[in-house]
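Here it is: the structure, laid out below.
Showing chain A:
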Amino acid sequence: MAPLLVGFGAQSVTRAVSSLFEAAESGQAPSGGTSNFRDMLADLATSASQSVQAAEKVSASALHGKASAREVAETLIQAEQSLQTALAVRDKLVAALQEISRMPI
Partner candidate 1 sequence: MVESAILQLTHRHAQWLMARQKVLSENIAHASSPGYRAIDVEPFEKLVAAGGLDLRATSPRHLRIAQDGTRAIGTRVQRAFETSHSGNTVSLDQQLVTANEVKQAYMLNSSIVKSLNRLLSSAIKG
Partner candidate 2 sequence: MIDPIQTSFRVASSGLYAQSMRMRVVSENIANAYTSAADAASDPYRRKTVTFGDELSRSEGVRYVGVRQIGVDMSPFRLTHDPGNPAANGKGEVKMPNVDPVLELADLREANHGYQANLQVIRQARDLFSLTLDLLKA
């Protein structure tokens, strides 16, 4: 039985990407539009975390000889892309917040 594959890597991904969601939440006016944006960010984080977990799982299978090198490459590439996307959106969010904080009141 393969050991439970909850990767430290996957948890970091979730943490890293969602770390600013709290900041995003705090300054927003309550409206349908805002929660959709927050949900979208949360989805990106989850999706990235899930692809990393999937990549880890396929990697483990490959080490046991049950998956091909090709499958490993594909899932790892997918995980990298999901992660890059989530991180890019987070970075944009950080930049936007910084701009907002610089606005004269």
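With respect to how the candidates were assembled, all candidates are chains of the complex that A comes from, given by their letters.
The rule we apply is simple: a contact is a pair of C-beta atoms (placed from the backbone, for glycine too) under 8 Å apart; a residue touches a chain by one contact, two chains touch by 3 or more; residues count from 1.
This structure is a prediction, so every number in the text was calculated from the model and none was measured.
Which member of 1 or 2 touches chain A in this complex comes down to candidate 1.
Of all the residues in chain A, the ones that touch candidate 1 in their complex are 1-9, 12-13, 16-17, 52, 55-56, 59-60, 62-65, 69, 72, 76, 79-80, 83-84, 87, 90-91.
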